[in-house]
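Okay, structure first, notes after.
Note that this complex is displayed minus one protein chain, with the remaining chains in position.
Here is chain A:
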Amino acid sequence: MVRTYFLLIWTWTRAAAAYPVSFTLMILFGIITSGLDVAVILVVFANTTTLAGFSRDEVLFLYGAASVSFAICDMFISNIDRVSQHIKAGTLDTILIRPVGAWIQLAADRFTPNRLGRVLQSAVVLGYAVGALDLDWRRAWMIPVMLVTGIVIFTAVWTLGGAMQFVLIDAPEISNALTYGSHQLNQYPLSIYARDLVKGVTYVLPLAFVNWQPGLYVLGRDDPFGTPEFLRFAGPVAALALALLAALAWRQGVRHYRSTGS
C-alpha cells in the first residue's frame, strides 16, 4: 500500500514537472504565505511580552509543532479533499475501476512536492523554539509522539472532510473550513480562546491533542483551563479514536457514491 502510494506521487510529480514555471512559482508562494504566519506572531510579540500567559518562544513552539504535522498532511494527503470535483467530473469512476483503494489514489491525486517549502519552514520554526526554550530534556520524548499524533489527527480530519463531500457534493468549502480552520486554531495557545471552544476541541473534535495538551507537558506548564494531568498523554488514544471514526466515515462515503452514482 505504501509502495503504491509512493509510486503514485512519483508519477504525479513527474506530471507536475511538465509545467516547470508553475511548479517553481508554487514553491515560492508556499514559502511566502507560511512565512507570513510567523511574521504575524513576531509582530504580536513586538508589542507585548506574553500572549495569554505564554512567551514568544513558547508560542513559536506550539505554532511549529502544529504546523509541522499540518504541513506534512497538507503535502501528502490533502488532495483527498477533491472528492466532489472528481464526482462532478466523473473521474471517480476511473478511480474505482482500478485494483487499488480509492483513498490511496485520491490522497496521491495531483501530488506536487511544492508544499515542501511549508514543511521546511515549520520545521525551522519548531527547531528554533526547541533550541531557544530551556526545556526539561526528560520530557523531550513527547515531541516526536506529539508530531505523529498531530499527523494522525490531521489525516483523520482531512479524511472526514473528504468523506463529507460524498454527500455534500456542492459544498466542498465545508471540508476546507474543517481542515484549514483546524490549523488556524492550533497556531496559537488555546488559552486565548473561550472555554467552551476549548472544551469542544478537547472532548469532541480532539484538535487540542495536536500540540496543546502534549505541548503543555513538554513546556512543563499547567493547563490554564485546569484540565486533569492525564490528558497530556491522551493524544495517541484520541488520535486513534478519530482515525477510526474517519475510516468508517470514508467507507460510508464510498458506499454512498456506489449507491447513487453520478
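Rule of thumb we're sticking to: contacts are C-beta pairs under 8 Å (C-beta built on N, C-alpha and C of every residue); 3 or more make two chains touch, one makes a residue touch a chain; residues count from 1.
The rule we apply is simple: contacts and distances are computed from a predicted model.
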Omitted chain, identified by the protein name its UniProt record gives, among "ATP-binding cassette domain-containing protein", "Chemotaxis protein CheX", "Carbon-nitrogen hydrolase" or "Aspartyl/glutamyl-tRNA(Asn/Gln) amidotransferase subunit C": "ATP-binding cassette domain-containing protein"
Residue touching the undisplayed chain, where the options are A:Val2, A:Ala18 or A:Ala194: A:Ala18
Residue among A:Gly53, A:Gly90, A:Gly127 or A:Gly220 touching the omitted chain: A:Gly90
Where the missing chain touches chain A, by residue: 4, 7-8, 11-12, 14-16, 18-19, 90-91, 93-94, 96-101, 255, 258-261
